[in-house]
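With one protein chain held back, the other chains of the complex are shown just where they sit.
For chain A:
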Amino acid sequence: MGDYMQVVTNILMTTVIYATPLVLAALGGLFSERSGVVNIGLEGLMIIGAFMGAVGTIATGSAWMGLILSIIAGIILALPHAVATITFKADQVVSGVAINFLALGISMYLVKYLYNGAGQTPVVPETLDRVAIPFLSEIPVIGPSLFQALPFTYIAIIAAFITYFLLYRTAFGMRIRAVGEHPHAAETAGVSVVGIRYLAVIISGALAAMGGASLSIAIGSEFNQATVAGQGFIALAALIFGKWRPLGVLGAATFFGFAVALALTGQLIGLSAYVPSEILSMLPYILTILALAGFVGRAEAPNALGKPYEKGTR
């Protein structure tokens, strides 16, 4: 019985750890996409965040400084996406693909330059370790995963609720939604479509970079080519599976984290004898396709998603 509890506790802890970067990045994607700008570049924004988190921590000796620098790097890399898609009206998906290329290129180029041709950064001198919340962390089973969690986990959960509040309870959030659903009506009502979209893409860069940083200065402790390996795309899936809603995204990312946790702990708990780990790893993607196809609920994308805004057209 004790063993059984321990297994569940472990699975929950792994779930929360894997969900954390996904929640942050998917919330980033949410801001961008609710404003009408597709962000396939989440992966690249996570890469640059992970890179800068590690390099910043090494340079300053402080993981918190590393996090701040990584947020700045995410904002800087989000800018070319914003300029290309909003100002130059480039295809948003293509631009996002370019951002992914750009991030991997720049980060590995700089790693080799900074660390004499090495394929990874040195181990960071400080990581953002688990912080226990008094009393709550004593709760059996869920205590260790939720209340003795990484600072990034607390940030991710709080960010989901702040996003919810911003989006549905403030004028700024209403403008983001208006711009993403009906930009011309929003413009007529005096909202700057270009301004709101720029801001939304910048916020998405900051959040996705934080998600990336969690991989290099908390969950892991260095940056290399494989530090971010598809999490940006899973975050994108979580965004869709969560129907572009903050709390839906939180739930979807947690569910995907759970699938990863099962795939990873399958060996330990004897699950892999029945279901191969690769099948468990596929699960998030298969479910997302089923969700999109309308077999598992219906995914409703923002109306103006993917369409460049042209003044004076309808």
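One rule holds in what follows: a residue touches a chain if its C-beta (ideal position, glycine included) is under 8 Å from a C-beta of that chain, and two chains touch if they have at least 3 such contacts; residues count from 1.
The rule is simple: contacts and distances are computed from a predicted model.
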Quick one: the chain not pictured, UniProt calls it what, "Extracellular solute-binding protein", "OB-fold domain-containing protein", "ABC transporter permease" or "Ring-1,2-phenylacetyl-CoA epoxidase subunit PaaC"? "ABC transporter permease"
Which candidate, A:Val8, A:Met65, A:Met108 or A:Leu271, sits in contact with the chain we can't see? A:Met108
From the list A:Gly61, A:Gly195 or A:Pro276, which touches the chain that is not on show? A:Pro276
Using the touch definition up top, pick the residue from A:Ala98, A:Ala209 or A:Ala253 that touches the left-out chain. A:Ala98
Hidden-chain contact residue, picked from the options A:Leu24, A:Met46, A:Val179 or A:Ile240: A:Ile240
Can you list, in ascending order, the chain A residues touching the missing chain? 38, 40, 80, 83-84, 88-91, 93-95, 97-102, 104-110, 112-113, 117, 226, 229-230, 233, 236-237, 240, 276, 278-279, 281-282, 285-286, 288-289, 292-294, 301
